[in-house]
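A protein chain is absent from this complex, but the other protein chains hold their places.
Let's turn to chain A:
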Amino acid sequence: MNPLIETALILLGLQSLLALLRPPAIGFLPLSLGGSGLLLLLAGLGAWLTGTWGTPLDASAGFYVALLGALYLGVGPYLREYLVHHEPHRARLEAFLLPLFAAAMVGVLLSPPGYTFLFLWEGMALLGYLLIALEGPNGLVGSRAFFLASRLSGAGLFLALILLVRKEPLVGGLGHLVWAGLVLGFGTKAALFPLHAWLPKAHPVAMSPLSALLSGGMVKLGLYGLYRAQDWVGSPPQWVGWLLVGLGLTGAVYALARGLAEEDYKGVLAYSSVENLNLLLAALGAYFLLPNPLFLLAFFFHQAAHALFKGLLFLGSGTLPVRELSRLGGLHRLLPRTATWSFLAALTAAGLPPLAGFLFEWYLYQGFLAAPQGTGAHSLLVLGVGAVALVGALGAVSYVRLFGLTFLGQPRSPQAGDAHEMGIFGQLGMGVLAGLLLGLSLFPAALLRPLEPPLYPVLPLFLALVGLGGGLVYLLSRKPQRAYDTWDCGFNQPGLMGSALTPEMQPHALGYSEQLLRLFPFVELEAHLSREGMLSPPRVRLEVSDWLLALEARLARGYTAFAHRVQHLQSGSLHLYLLLQFLALLFVLGVVWR
């Protein structure tokens, strides 16, 4: 085994052990988690760039190891500062479980398909569940959703991998069955459209560094599995590709529209993760249908970019005093550094050149535009261009809303005026991720070298923007300027100080997206007017209703009713039990009769 990875795993194990033996043991987190991250990054990048590097670690697994390593490198120092604010016994548990979770994720990447893989996969899911469950009653819905999704994912994988390890050729329908299991198992983890419902419930309730690991790292393992399954099973049948493309593009648009109706800062980020993952799944599905290297470039590059910018955004969210967008605002004054990091990440996430998010869309567009060279129905994939353009425009709006309502304008509540910047370790963690993100944006060829990518002139564009922009800003800042009140239609009286504008006059978190959401009938905003008394002003309350959530609620109700029915079988009646046993015996006899 690779010595770097071995050392990294030993470091993670030591950290867990230390957390058990010596109660707080938080001080070592930058060294253990961050250090293991550095080692993993080096080992993974080595494997990815040079082909193979030690047996269990081939190029594609190396890519994911490097991705996880980059995240650990940022989260390690951050976590040290974050956990200080937790109660000691909880911090101890977290310092014990989190390195194990991190190690399990690496283990999944190193293990071949089979029982070890399943064991580590389930272990990772269980540790993730426990870490979310530590949030207590507030996180109950989230942790249960995570647990349920893990069960579903496990069920699909058990089916597929048990068929795979038989070492018998997969004839007839069995190949399809294996792929169905893989899509169910890995698709649930990677938030494939109708199976994504757990993610926006679970990720927002987890503590911010954990959300960063979940959204940046763990969900990528689902994508890894689907990509890697080609080596295990062989090339997938056509329907897998069409399914991933169809559901992926639908899911991306759905998640963005739904994210616009979300008030929770981390909820918006979670829906954005769903969007990015579905777009990545669509890229993978398109690659299954038309093996065009552009899709592969898009697929790999964006996973790295998404891990970094989403990790950065989630780490930034840990500094916010409250999470509701309708109570935030004006935080750039209190949190200038967090605002800067988050702004860089938001620019990337909105897919703007010359940053990393744009390159993904650039590859994806060109991949879809190359589709007419395919034959028959494949040429219709070109319509994916429209979906990607819609996703790009909506994504930009979603991040304008997120960043603008949180960091700009006036504070919408007293709590928003009481925020504290992270200290040196927190800044170090975010700074590392931001640096890696900037490096990835400006030198994409360094990462993509094994795939020999076509590129647009990234660096000249960046230099032109920064050079000309810097010059103009310098000129403007030397011009005479003065501070004055914001324009309020002349309502402020000449003798009085200050603008007549109040924070409530700014756009509301849901009001901002209300008109946009009229385009998407599956997410509805309903306005409710209420008045407390004759003289008090009426209050408007906006409520979100969503087709998918309504369907989910109906399914849950149906399942409960069904479970209630089935309970009659366990009524304690001996006759009934005897009858059931008899019927079971008949069934078994019938099966073995041949």
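Here is the rule we use: a contact is a pair of C-beta atoms (placed from the backbone, for glycine too) under 8 Å apart; a residue touches a chain by one contact, two chains touch by 3 or more; residues count from 1.
Keep this in mind: contacts and distances are computed from a predicted model.
Peer 1: Would you kindly match the missing chain to its UniProt protein name, picking from "Acetolactate synthase", "Simple sugar transport system substrate-binding protein", "Hydrogenase-4 component C" or "ABC-2 type transporter transmembrane domain-containing protein"?
Peer 2: "Hydrogenase-4 component C"
Peer 1: Check each of A:Leu14, A:Leu516 or A:Leu549 against the chain that is not shown and name the one that touches it.
Peer 2: Checking each option in A:Leu14, A:Leu516 or A:Leu549, the one touching the absent chain turns out to be A:Leu516.
Peer 1: For the chain left out of this view, which of A:Leu31, A:Val322, A:Leu390 or A:Leu442 touches it?
Peer 2: Considering the complete complex, A:Leu390 is the one touching the chain left out.
Peer 1: For the chain not shown, which residue from A:Met505, A:Ala527 or A:Ala556 touches it across the whole complex?
Peer 2: If we include the chain that is not displayed, A:Met505 is the one touching it.
Peer 1: Taking the entire complex into account, which one of A:Ile10, A:Leu49, A:Leu461 or A:Leu525 touches the absent chain?
Peer 2: A:Leu461
Peer 1: Contact with the hidden chain only, please: which chain A residues?
Peer 2: 329-330, 332-333, 339, 347, 350-353, 358, 361-362, 365-366, 369, 372, 379-380, 382-383, 385-386, 388-390, 392-394, 396-397, 400-401, 403-405, 407-410, 454, 456-457, 461, 464-465, 468-469, 472-473, 475-477, 479-489, 499, 501, 503, 505-507, 511-513, 515-516, 518-519
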